[in-house]
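Removed: one protein chain of the complex. Kept in place: all other protein chains.
By letter and in written order, the chains are A, B and C; residue numbering begins at 1 in each of them.
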Amino acid sequence: MDFSLNDEQKQLSDSVGKFVKGSYDFEKRRQIIKKHDSLDPAIWQQFAELGWLSLPFAEDDGGIGGTLIDTMVLLEECGKGLVVEPFIPTVVLGGGFIRRGTPAQKSRYLPALMAGTLQAAFAVQEYEQTFSLATTAATATATADGDCYVLNGHKSVVLNGDRADVCVVLARTAGNPGQEDGLTLFLVDTDTPGVQRTGHRLVDNTRAADIRFDNVRIAHENILGELHQGAALARTVINEAILALAAEATGILSVLLYSTVEYTKTRKQFGVAIGSFQVLQHRMTNMFIAHEQTRSLLLCATLKMHEGHSDAGKAVHALKAQLGRAGRLLGQEAIQLHGGMGMTDEMPIGHYFKRITAIDALFGNADQHTRAFAA
Amino acid sequence: MDFSLNDEQKQLSDSVGKFVKGSYDFEKRRQIIKKHDSLDPAIWQQFAELGWLSLPFAEDDGGIGGTLIDTMVLLEECGKGLVVEPFIPTVVLGGGFIRRGTPAQKSRYLPALMAGTLQAAFAVQEYEQTFSLATTAATATATADGDCYVLNGHKSVVLNGDRADVCVVLARTAGNPGQEDGLTLFLVDTDTPGVQRTGHRLVDNTRAADIRFDNVRIAHENILGELHQGAALARTVINEAILALAAEATGILSVLLYSTVEYTKTRKQFGVAIGSFQVLQHRMTNMFIAHEQTRSLLLCATLKMHEGHSDAGKAVHALKAQLGRAGRLLGQEAIQLHGGMGMTDEMPIGHYFKRITAIDALFGNADQHTRAFAA
Amino acid sequence: MDLHVPAEEGTFREEVRAFLAASLTPEMREAGRLATSVFAEPALAMAWQKILHQRGWAAPHWPKEYGGAGWSVSQRAIFAEELIRAEAPPLIPMGLLMCGPMLIGCGTPEQKAHYLPRILNGEDFWCQGYSEPGAGSDLASLQTFAASDGDDYVINGTKIWTTYAMHANMMFALVRTNREVKPQAGITFLLIDMNTPGIRIDPIVGLDEIPEQCQVFFDNVRVPKANRIGAENQGWTVAKYLLMFERGGNEYAPALGIQLEKVKQLAARQSIDGTHNLMQDEIFRHKVAQTEIDVLALKFTENRIKSALGAGKDPGALSSMTKILGTELWQKITELAIEALGTQALIWQPEAIVPGAGIEPVGPEYATTAMARYLNTRATSIYGGSNEVQRGIIAKLVLGL
Partner (left out) sequence: MDLHVPAEEGTFREEVRAFLAASLTPEMREAGRLATSVFAEPALAMAWQKILHQRGWAAPHWPKEYGGAGWSVSQRAIFAEELIRAEAPPLIPMGLLMCGPMLIGCGTPEQKAHYLPRILNGEDFWCQGYSEPGAGSDLASLQTFAASDGDDYVINGTKIWTTYAMHANMMFALVRTNREVKPQAGITFLLIDMNTPGIRIDPIVGLDEIPEQCQVFFDNVRVPKANRIGAENQGWTVAKYLLMFERGGNEYAPALGIQLEKVKQLAARQSIDGTHNLMQDEIFRHKVAQTEIDVLALKFTENRIKSALGAGKDPGALSSMTKILGTELWQKITELAIEALGTQALIWQPEAIVPGAGIEPVGPEYATTAMARYLNTRATSIYGGSNEVQRGIIAKLVLGL
């Protein structure tokens, strides 16, 4: 076993780290949130030019053929800089589905996606439901002439949904809510008639959309994967997205920890740096331990997914569960130890706190994954 | 609302406190455990003479007619002294059942019980079951001639069972395991043929017994309460026992807390009293808070039971759940803060830890009562 | 011991309910429902205060001679509960709960006669000038200096975390008047007119993007010595008096109980598998139940404090305990809410939770405030003496460590 990065991975990590430090400081990020609606076109173009948008795609598809480990390396550094650009919705989720599509589907979307000119999203979550594929209520019904499918439904919090050019939609083509059988994935261009989007912010300053599908006609060729068997493929791509989120989160956790450590070394009360208080030292040690344990599970899950281990899914559950618990602990403690300053919009720490809070809620929270781990 | 003790309650509290301090120090307790098998006949006789064994019984039955609050006051002081004598099994459980029995049953047992010459027990728990009335597998079948019932079953950890003269036994007379209907309570003299007892210690240095009932014949007049309807009465008496245990536990928690506080004021490491370490101060503060919250729920449940409130049962669940959590916290922290000395049989603290650990396991643990609270 | 609830308290509850049903406007209820911190939208809160004042109920806890209601401890608790149940907007506390009681205890007859009526009728809007950038948990180290100059003090320095300073026309403040003595011994308590020249107010945007807090700068601000409470350099005593009053009077359990009920209601609307809802999920229900048990225990802890207060006893550091428990349970309840809402809790539309804005939210209406509440309550364990400081107080004063 070897947990150190190889030379290429190290190079990638350094290059992303340098980019974030050099071109993505907190003031820059603040402008992106305010002016550019959480996506700076120039930054996104740079992502494309640096090859990051092509990272997970096969060389045959025009990509770089990177591994899950590469994506992990990239996103951990993005997490440290709290990059708001929609890498996960477009590249990991959208791209993750499309690269498993038909040659026609791939050639239609992937080149533009890798060039940075196409945005994607995955519409899975619905209102008043905890995260679950089986509860999907959106339906897609074959027309009488068998020509196409007609999609109806209402999806909530579609990450990057307001600017996505193409949306992967999970809908029921057979069976009843509660069953995983009978779900199908569709590729839906968002300019298709009947697609109504209301874009909105999320607490972490990323963007999402409420999307209503009102008798949206979808051609057969836009079915992604197998009819009625969409749940398994959805789960695979979601697991990759969880890895990506966890990598980003591990970067965030390290900032929550080490910014807090640094802050307590300078902040004085009662005549001394508050970092000299034993109570805070032990609490920061607990933060440190939670962070390291999360990193260990990130490595565990990434390596098992990478090698296609039979218990890879279980490792992903463990990771997401730990992430929720560690995120809660580190986020809350970071704010508490920053005191009043931690409650301000001005300081970066609160923004890291918001993002780590959001990550717990995405694709099932800690309790749900703990339960799934035990199943 | 008034939470202060009235004069009589204060007097009782003082008198028990004085007895424990004067006649029941830790060395005396050690002798009782070693020499007298966890019951000192002279001490028990004093209990009788002081009227404590008569406390909860009606004046018409020759008792003192005390309330649940009086029992609470008595047991909290007993808890502080870690009295091992079987007050709860004999007086609260055995006596609690018998005083709800027929006049004949009362006159047969209560005078001796109050005089200190009769010991009682309640046989409810069976092996390889979490605490639950419904799972009772012991059976009592009416004989063909309808003359009596024949009891068969195997009860585990019958508190005070090895020296009990009479045992209240819960057995199934109808229905199937899983149902609460069809359970009946029987008064069984332990010298009845077919009762086989193996006495043993418990970790808290009290005594219990493994009891097998092998075709034990029980006359109709020994049915306690109504046939098939034993669960409701059992629950009432168990709730009173939980209050009693909680009162004892509250006394124990106060010793766990304040002994630890005192110990850390004297124990020196790194040139200072360890109680000066902020980390330990905050942890002891958390112990203090848990103790006070437990006391609040003890008052809540006692007063609601005392007044026959409709949500009294729920308050008892809350109390037992809190007791489990607080007991775990205070017990474990007390040992940790005593360091190596806390791990020795010689120091009292470990014995308090053992008793508080046992109390969580009796009559359903914290998780079970939390669940019942939410039901 | 006696838990008996006298029958007349039932009648009283009916009276309060009837009044609230008749007096609270829909706008005010909306402001109450949408409030995500302890502070409601100021204009609506002040409007509601005026209505209460007409009934004589704006400050029921004050002594009757100054405009209080003359209620028993239980009646006050009932009133507080019913206000929460009716979704009344919480009143701005700086005048009614802080400055008023302080004046009643420590003010001169003239100060009382002038300020108390203006607090009750809402003519004055007060803010609190305690914390400074370098003096948070360590309040005694404050540096804002008031130099004696004839009949005035001349103030220089800065205060921070001053809630609603931009709305206030008055501030009660702790300032340093002596740098040569022990920190606590050189502090004076002053009332400052916010319209005095030399005061600048910079709003601070919070995690919820709302500028509720401010930093206030003093540049040679002249304050008449007549505005001093107590003697010069005795301000710390006044502050401690106020703190004691504040702590004894704070009750968390009633509001926590109602908030937890709301969490249960919204969790019951979330489907977990197409057939069951989240309140039927054993794990979530267990967490809710544990919290409910903690709130029940806190309720009786608070009852014990009231019982001790009623008997004229000093509840002592028990009030530090209720501050710790109350704020940490409050945080826990807001956490349960965002957990129950899942991704719906992430939708961020601060514009949709401004009372009267009339903006239709994305997602269910009940989900719009949960995240702001979760973010906001993080501050409750920081302000009012951080929970670390409270734990230190218990360790020192109760445990003698």
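Throughout what follows, contacts are C-beta pairs under 8 Å (C-beta built on N, C-alpha and C of every residue); 3 or more make two chains touch, one makes a residue touch a chain.
Note that the structure is predicted; figures quoted are calculated from it, not measured.
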Quick one: which shown chains sit in contact with the chain that's not drawn? A, B, C
Of the listed residues C:Glu8, C:Glu123, C:Glu282 or C:Asp314, which contacts the missing chain in the full complex? C:Glu282
Return the single residue from A:Ile69, A:Ala120, A:Ile252 or A:Ala358 that touches the missing chain. A:Ile69
Missing-chain contact among B:Lys18, B:His220 or B:Lys268 belongs to B:Lys268
Residue in contact with the excluded chain [from A:Ala48, A:Ala115, A:Leu227 or A:Val261]: A:Val261
Full-complex contact with the absent chain, from A:Thr143, A:Asn215 or A:Ser276: A:Ser276
The missing chain sits against subunit A at residues 1-6, 9, 69, 261, 264-265, 275-276, 278, 280-282, 284-286, 288-289, 292-294, 296-297, 299-300, 302-304, 306-307, 315, 318, 321-322, 325, 367, 370-371, 373-374
Contact with the hidden chain only, please: which subunit C residues? 282-283, 286
Can you list, in ascending order, the subunit B residues touching the missing chain? 125, 127-132, 134-135, 156-157, 176-178, 198, 200-205, 208, 210, 268-271, 277, 279-280, 328, 332, 335-336, 339-340, 342-346, 350, 353-354, 357-358, 361-362, 365, 367, 370-371
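Keep this in mind: only the chains that are shown with their structure count from here on.
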If you average the CA coordinates per chain, which chain's centre is most distant from that of subunit B? A
Between the Cα centroids of subunit A and subunit C the separation in whole angstrom comes to 38
Calculate how many whole Å lie between the centre of subunit A and the centre of subunit B, each centre taken as the average of the chain's C-alpha atoms. 53
Indicate the whole-number Å distance between the mean C-alpha point of subunit B and the mean C-alpha point of subunit C. 43
Using the touch definition from the top, which residues of subunit B touch two or more other chains? 278, 281-282
Indicate the residues of subunit C shared as contacts by at least two other chains. 388, 391
